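Below you'll find the structure I mean.
Every protein chain except one is present and positioned as in the full complex.
Moving on, here comes subunit A:
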């Protein structure tokens, strides 16, 4: 796509018809949890959108977030949205290396001040002056600060960039920190998940392209359209939870009947993410549909919040009443539930218990 071309022009040049574009917009509306009737308005706005420059910074990470995004089949919504941005710097994907690569990053900062977006995956080590992760002789911390100074906004992709993630886990040997721990004067959107669902990453980008603004966020800076509800709220097994029908082991009658996995350690009630509706592997399924409890990977400190196979410390009834109160009291109630969950997670962390292979086997015995 040429720099000054609109998305509509670009798609037309590629032979994509107006109906094709409208279909793409209908799917975008669905992705952003907007009314399907908004497809026409999205088509108007997106048709006039011009491609913004994007600098993708990879710090202490495993490249799983990039894998999540690039593994989507083509042509998909993800690939179309990626056509609509100018991805100028990305270690894993860029062809050039060394001074040339760094020159491009500097050039974007100079040519498009206050217009370019930064996508960050990975946490930033602060201990010992950030020596544990450097790129082109610069610490991750210096690169982030230098690039963020003139950015329009930052999207922290993955739990590591959003909350510190696995590098931040106890005992945090590198002093890992999240982007929002360091940058305080720029709009930040957190897109946590280990990895995040690809469509959630592109959803934030398409919201920016469509409306020219960042989406509405929760108290942890996560887009409400994807993280507004818990996995538990949108889980197809929720009716079994309400009926008190729980699987007690991975091969009992309850497990075979597809009952609720709460007692097997499911973190769905305290985890805000869109897996239950957006699903994985091109919409095939999500972990609970495969019979495995949710690990809670999109929440802060998920790695230190106790065994994945131990039930949450509250009883289903307590969580249920807290959740109902949260709905009744609106945002304040949800925030209170979030705080209460955080408190419970922190309690569990204090009693940190490791899970062994024999623990897992005991669930199947």
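One rule holds in what follows: contacts are C-beta pairs under 8 Å (C-beta built on N, C-alpha and C of every residue); 3 or more make two chains touch, one makes a residue touch a chain; residues count from 1.
Here is the rule we use: contacts and distances are computed from a predicted model.
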| item | value |
| --- | --- |
| Name of the absent chain as recorded in UniProt (options "Urea ABC transporter permease subunit UrtB", "Hydrogenase-1 operon protein HyaF", "Heme exporter protein B" or "DNA-binding transcriptional regulator YhcF (GntR family)") | "Hydrogenase-1 operon protein HyaF" |
| From A:129, A:170 or A:243, residue that would touch the chain that is not displayed | A:243 |
| Subunit A residues that touch the omitted chain in the full complex | 16-20, 22-24, 26-27, 29-30, 33, 35-37, 39-40, 73-77, 234-240, 243, 258, 276-278, 282-284, 289 |
